[in-house]
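Take a look at this one; I'll ask things after.
For this depiction, one protein chain was excluded, whereas all remaining protein chains were kept in their positions.
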Amino acid sequence: MKKFTCVADLGDLRAAVAEALEIKRDRFAHTELGRNRTLLMLFFNSSLRTRLSTQKAAMNLGMNVMVLDVNQGAWKLETERGVVMDGDRPEHLLEAIPVMGCYCDVIGVRSFARFESKQEDYEERILEQFIRYSGRPVFSMEAATGHPLQSFADLITIEEHKRTERPKVVLTWAPHPKALPQAVPNSFAEWMNAAGYDLVVTHPEGYELDPRFTGGARIEYDQRRAFEGADFVYAKNWAAYRDPNYGRILSQDRSWTVDAAKMALTNDAWFMHCLPVRRNMIVTDEVIEGPRSLVIPEAANREISAQTVLKRLLESL
Amino acid sequence: MKKFTCVADLGDLRAAVAEALEIKRDRFAHTELGRNRTLLMLFFNSSLRTRLSTQKAAMNLGMNVMVLDVNQGAWKLETERGVVMDGDRPEHLLEAIPVMGCYCDVIGVRSFARFESKQEDYEERILEQFIRYSGRPVFSMEAATGHPLQSFADLITIEEHKRTERPKVVLTWAPHPKALPQAVPNSFAEWMNAAGYDLVVTHPEGYELDPRFTGGARIEYDQRRAFEGADFVYAKNWAAYRDPNYGRILSQDRSWTVDAAKMALTNDAWFMHCLPVRRNMIVTDEVIEGPRSLVIPEAANREISAQTVLKRLLESL
Partner (left out) sequence: MKKFTCVADLGDLRAAVAEALEIKRDRFAHTELGRNRTLLMLFFNSSLRTRLSTQKAAMNLGMNVMVLDVNQGAWKLETERGVVMDGDRPEHLLEAIPVMGCYCDVIGVRSFARFESKQEDYEERILEQFIRYSGRPVFSMEAATGHPLQSFADLITIEEHKRTERPKVVLTWAPHPKALPQAVPNSFAEWMNAAGYDLVVTHPEGYELDPRFTGGARIEYDQRRAFEGADFVYAKNWAAYRDPNYGRILSQDRSWTVDAAKMALTNDAWFMHCLPVRRNMIVTDEVIEGPRSLVIPEAANREISAQTVLKRLLESL
């Protein structure tokens, strides 16, 4: 595996989950694989779970880790050729990226959607430039349109808890005070489709996601109807994708908050969220603290998904 | 040992000091103990000595280390249940703490007194929540009311330099331009009492510390009288503890600065301070640079106290 930005990069998904669960049983079985190998983690945006879980995963494999926080405001990279660089962008990405590649063996990049240009976000310009110019295997630690390490952890968690071969999985929009990227719901839909689950996406009208990710999933505007018979409920906020509202908040309707009454409509579903979560906006205290909440095991599996990805990238060196 | 927040956690203090001195003789004797073990160091407040000495101690034991700086302003954790989280607190501690616990084996936390509520500070709410919810052994890297790694290093330093079985140790208040927490003097008093030394605490009236820490120590308002016959002088500033002045500066009286004339009243005492120190406020250049100053050996012993604590926490896993 030479890069990791989407579900297709993993190849056979069943094999990948099996490998992940084997790593989970003994996460120190491959400490020689990363010896004298260095991971560079590059953050254009802040991070808690991704930072710690990916660093832990790399150390489990015996790798050295370097973490670089790039204040998005402070270190502006010039991206155009031909520009006279006499302004506030002191370095061109055509130098910065290959130089960073010189000092490491694998690069993880976090770079969120900026909501300035839908085209720029959905072309994944930053991530793609790292893939093209760094000379190293690159993986996404959440990019503009996807968060595959999260979705892989979600998939592992569902595989650990499902009671039927093809569970019904509901991705539900929920309200939030800020405009959030579509990276998590995009990836989640993509991965659930790839796993062959019965995926239903529910949200208010106007919040339709890019069909490239949701694929053949059923879109249901009635949240209660969507929840009926669900085995897993995955809550997440996102801002609008469709033009002309890209990046905007269209609703903060708290009738979409996931609560116990709605969960009672399900097939005793497990509740999931990628965290951090706004309690009593996204989900009530009762549900997130209840016995069917998987938010902590899901977060714990971030270490496992990252370690599986890093193991495969190392094996390709 | 499952946590380290106060002197009682160490059990037999004589044995703990002996263990520390043995570690000091060969600090790489236990590099296998920490193999594949990860320390998470979490700073809600800035740090120089604690950061470097604790990280060094963990590496001496063969541990991996992850450091997370939490800007107290930027990452506000919600602590109450039932709140609709639509404001500036994006994450609830009931998720954040167990998630951090997922990615490590031991957690060190630094969280100073905020001087907003004496009750909140003296209940050690942040530290206690980590102990309760992280699922990992937790140790204090200076909390609201105590700094036990500092006091343990102070104790080791005194044991290395004392000339009598039960030395006279004087904890003296000294002036400072800012309002400082009571964590260091609280812990110092607690540890000196536990060691069975002859402890005298001297400060202007109104600066009395919580008797839970000072215990049976003699309180002396005449600094010169306190210094008579002292074997060790430990200088430190703190803000008032007693109501209604909690957290306030009552005096900046520079007649309390430790100088050579006062040190001449002692039994050729060693001078100690936890650093950083305001010269010519807390102590004169002459005394801190003099041959009886222990401030550097004391700082060096921070590595030893941290390593002893980490060794015991690792042994409990």
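Just so it is clear, A and B label the chains in written order, and each chain counts residues from 1 on its own.
Everything below uses one rule, namely that contacts are C-beta pairs under 8 Å (C-beta built on N, C-alpha and C of every residue); 3 or more make two chains touch, one makes a residue touch a chain.
What you see is a predicted model, and the numbers here were worked out from it, not measured in a lab.
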Worksheet entry | Of B:A240, B:M281 or B:L294, the residue in touch with the unshown chain | B:M281
Worksheet entry | Listed residues A:L33, A:L94 or A:A179, member touching the removed chain | A:L94
Worksheet item: Pick from B:P177, B:G215, B:G229 or B:G290: which residue touches the chain that isn't shown?
Response: B:P177
Worksheet entry | Selected from A:M1, A:V17 or A:L40 as touching the chain missing from the view | A:L40
Worksheet item: Looking at the whole complex, which of A:A8, A:V83, A:A260 or A:L317 touches the chain that is not displayed?
Response: A:V83
Response to the item:
Had the left-out chain been drawn, it would touch chain B at residues 28, 31, 48-49, 51-53, 55-56, 59-60, 177, 254, 275-281, 285, 288-289, 295-296, 299-300, 303
Discussion item. Touching residues of chain A against the unshown chain: what are they?
Written reply: 36, 38, 40, 64, 66, 68, 75, 78, 81-87, 90-92, 94-96, 98-100, 102-104
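Here is the rule we go by: only the chains that are shown with their structure count from here on.
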Worksheet item: With chain centres defined as C-alpha means, what is the inter-centre distance between chain A and chain B in Å?
Response: 40
